[in-house]
Every structure is written in structure tokens, then in C-alpha cells.
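My questions will all concern the structure given below.
Apart from one protein chain that is not included, each protein chain of the complex appears where it belongs.
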């Protein structure tokens, strides 16, 4: 089983040179730590920045420079600042190449739910609905099961959804899976020490297994 | 009869303190010369400037600073520069208080035609259609009659129109007229030496004359 | 150049009454009009409709207006980080319209730019689409969204001049420029107010035409929600 940092590390391997990338709150934010230095990529913060840098040093903390998770950040060389309207223009217009975000549930046809538990919890959709409705390449970072052991990779989402037929790939603590265009989770890789049987048991939605399923590697 | 500069001079009397104003090409551009210094107003150029100043001196001519009529201009203190999308956002959004433009024809219900003579001449509508569809206060500067003596203040426009029911006031070489909400040109002022009879004769659309019609005054 | 200067926040918000529709700039606690919020809290008004991406935190920003029950309805994209907001929403004490952040930004932009409605893919197939017109363009589905306007837009900029021209700083820009254009009366508080002519016209983010009142704020706290530093 992968911890949060390992999920982030595995997702970082999906990043390609020259991409503009939006990282959601939580595990997706950690992905930045694992993108190889030799790749030239630009991280977007949907509150109005292209070119997120590392966290600031104590003396460089600036209340006027935060990411979408409200964390203090810095800017890399070649950054640009803009309004929220411009930022979501970029997103809706398809200018961002890769979107990585968290989920509470994903369905086998690629629907995603991540903003509300009726009667219990409402975070709000923030920018997630715009991102998932617009992006062509969406990777979800999530736990395979809830704390009480229920699968979060479902036939259909039980929670209010954020977007339909939009998720391309999932990296969970157990596996890497592709959402097939015709529906179904195609198992691509197992987490170290996790068996195909365990993944089968913990995936409620249709799981597609073809041939030998390799164990993830984290080497480059 | 007024010459072009006198038409501009008369229109300048309509300007109020604190207004943002769009001046069209031709006579409207001349209005700027007659706005009293004590009025604080801002002139918009729809190609992306608020705060048009006087023409430049020879040594200050800048190819990157022109008005919508492609004339070289300067900026006053407190100007701002922006894109065409922002500029027409201002116009459509009702932020410009007064629009002054030329016309080939105006109808008694306030339609205006000023961009095309089928088969003969096409200037294009430029920004005029946006301006007349959006502005609440539109003053037209125009000749009362064509060169061959035909009235240009009509029952209905004969040329392709630029906008419907939008003109509030007309200052021609012969008169100042208000377009009534229910239709009709209400005669407000005569040009010096021009009789009500002459204006009647030269106005094809419904002319409304109530009481004594004063002669224009140009004093402040 | 037209002078938009007023003395302070109290003068700027003098005519805001109960039942007004307000837009308030900011994302998280970044770029929020602190002085005007403080002045609003002193006023005996309620039943406000507030349009703002979120509602600050429990004890700062719009969160304080929620606590004081001045707000009838919030139009926002995000509730997280504010327990009181979530509580009032879940209990039904507060009317809340939650909309996607990009749709919120674009609806406000449309309000200022004279666009009554537009189409966006965000929210198709979700409860956000309930009651909205859905239309296909080039094989993809979109929702029709209406523009948003406000009686008063209350925004915060870094620098401003007496003509109302504004420059924002960093990611504190966020919703402020669109809200500036979408308010019948737009009130801008700035950290530094300079005479017209001192800001480079080419670097202005919000042209003064959108701003009716401007003043130099004071005692900015600029509270940070999540201070994260390098190890």
C-alpha cells in the first residue's frame, strides 16, 4: 500500500515535458515535489498564477501570494499573474494539459464526486467542476477504500457528482487504473506487495484485468 | 447653418461633469475641442484607451498610440490602456455615459444608419453597432440633408441600419432635435438664421414643434 | 481627470442598506476589503446577499458578517475552511447558491461586460445543471449561465489613483477586477492611493471607469490561512 507521498510520486511519472499542469488540494499538491528537474513544466494555481514555485522561506512569506489551497507559495522565473476570469478562461479553453485532483468516489464510466456529502459535509466545488468539465487529461489521486473499508471505485457514484465521464486515470494507494472509454477500470499496475486479488476485492466497479499486472516502479 | 466646428461646439454643451464619453470619427472627434476646461470628463477610444489627450507635438508622435479614427493622439494624466475585449465590455456594460457619433440617416423612432450603402460603399460597422446597442445616451452629429437636398431625418431609414430605437438627440447643421420615446423629432433649437419653416421643409420624419423655438446660443 | 476619492471606509459604505446585493473581492483571506468589512460590521444592517468566492474564516473576513447574521444569502464556490458557514448552510439558516468557481468568475465578468448569458461546460450532469438550459455545441454539452451584478462591489487593490485606476498584487487580484466592473457602485480600498498620473497607464489592471469611490485603507492585517514554509 502506498502512502500519500508515494501516490504523489507515482503520479509525477505521468508528467510530460512542456506541460501546463493544475494540481488540486491535498495529495495532488505533493506531486510537485516529485517532478524531475529535467522536465520543463508550469504549475497553474487557479486563483491567478502560472509558475508556482516552492514554499517560501520564513522571511519571504507573502500574504498576497497563495495557492488555491490557501498555502503561501513563491513564483518561479517566467511566472505571470492574472484574474480568476482569465484563469478559468485558460482552464475552460483547454490550455492546461494535465489536471490532478482528489476524489471521494469515481465511477467506472469516469464520473467523479468530490465536493459534498448531503446533510453532512459541504466543501463546495471550488474550481473542480470547471477543471473536470474542461480538461482532456485528468488523473485522480485517492484512497481505494473509505475508512470503513468500502470501495470508492464504483459502478455509479453515490455522492453528488462533480463531473461526468471525465477521469482518465486513477492512482490509489493500491493500484494504477485507467478508465476505459467504454467504461470499466483497467488495472495497469499494483502497489508493491498488493495482490490482484486484493484489488479485485476492493473495487466495486467493473475491473478489467488483461495479462500479467506489473508492480509499480518508482525509479525513473 | 452651422459648419462642422459649430455642430461640435453645440454638442459640447450637452457634456456633463464626471462623464465618460465615446466620440466617433469625424465631427464627434471635434467635440473634444469645445468641452469647457472646468468639466472633468474622460474620453474613451474604443481601441483601448480611457483618457484621450490632445494631438501630439511633432516629436511626440507615437505609432502605438492612436484613436479609433487611426489619428495619432496623446494620453492625459490618469489614463489607462486595455484590450478591445475590455473596451467593449465597458461599452456594452453601460459604463460609458455619452456616445456621440455621425449618421447617414436617422428615423423618427431613433433608428440610425451609418455603415453601408448597398452596392456602392461599405465602411463596416466598426464599433458603432456595439455603441448604439449599449449606450443610454446617444447624440448624433449629422447634416440635415444630403448633397442633393434630400432629408436625412426620415420616417424610416432607407439604408441598412446600425441600431434600432437608440438615438436620443440630433445636432444637425440646421437644428437641435430630440427623438421622442413615442417617436418623432421634437425641435428644440434652430441654428442662427434658420427658420422653423426651413427645418419643416427639410425634415421628412414627423417633426414636433411646441411653442416658440429658440435660436441656439453658443455662450456658456 | 474625475476624482473618486472618499475619506474612509465609513464614508465609502455610507449608503449600503439592508437587503442590498454586495460583491466582495478576495480568495480565501487574500485580497479581501478588510476596512470595508470592518465598517459594515459596525452598521445595523442585515438580509444582505453576498457574492464572494468564499466567506473568509470563522473569525475573519465575511465570516464575521455571517456570525453577526447580517447575511441572508451567499453566492459562492467554496465553503471549506469556514465551520460557521458550513453549519449555517447545513442547518438551512443561510440561503446558499454554490456555483463552480470559473462559472462564478465568468458570471461576474459577464455582469460587468454587458453579456446577459453565456454557455459553459462546468456543471453539466451535476446538480448545478438543475433548472438550467442545456445545449450542445460541436458535440459537447454546455449550460447556459446568467450574468451577476451587484448594488455595491467592494474590492481591495494594492495601489490606486484618485481617478480610480487600480493595480493588484500577486494572487490578491483574483475576483477583484471583474467585481469592480459588475457593481452599480464600486468601492475600492487600496493600500496606497496616489494622484492621477502616477501609475503607468500600461500596467493598470482595473481602469478607473469602473470605480465610483476609492480610499486608502489602514491597519491591514492580511491574515494568512495556511502559512507554509520551506524546510
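Chains: A, B and C, in written order; residue numbering restarts at 1 for each.
Everything below uses one rule, namely that a residue touches a chain if its C-beta (ideal position, glycine included) is under 8 Å from a C-beta of that chain, and two chains touch if they have at least 3 such contacts.
In this text the structure is predicted, and so the values were computed from the model without any measurement.
Taking every chain of the complex into account, the omitted one touches A, B, C. The residue from B:91, B:104, B:154 or B:216 that touches the chain not shown here is B:91.
Taking the complete complex into account, B:126 is the one of B:78, B:102 or B:126 that touches the chain left out.
Among the residues A:134, A:172 or A:203, only A:134 touches the chain that is left out of the figure.
Checked against the full complex, the one of B:6, B:19, B:45 or B:143 touching the unshown chain is B:45. Remark: the residues of chain C touching the chain excluded from display are 106, 110, 113-121, 135, 137-138, 140, 142, 146, 167-170, 202-203. Panel shows chain B; residues 45-49, 54-58, 61-67, 69-73, 81-85, 87-89, 91-92, 111, 119-130, 133-134, 160-164 of it touch the chain omitted from the view. Residues of chain A that touch the chain left out of view are 18, 20, 40-42, 44, 49-51, 75-82, 86, 88-96, 134.
Here is the rule we use: only the chains that are shown with their structure count from here on.
Innermost chain of the displayed assembly, by C-alpha centre distance to the whole-protein C-alpha centre, is C. With each centre defined as the average position of its C-alpha atoms, the distance from chain B to chain C rounds to 36 Å.
Chain A and chain B, compared by their mean Cα positions, are separated by 56 Å. Chain centres here are Cα means. That of chain A falls 28 Å from that of chain C. Chain contacts: chain B has no residue touching two or more partner chains. Touching of two or more other chains is recorded for residues 109 of chain C.
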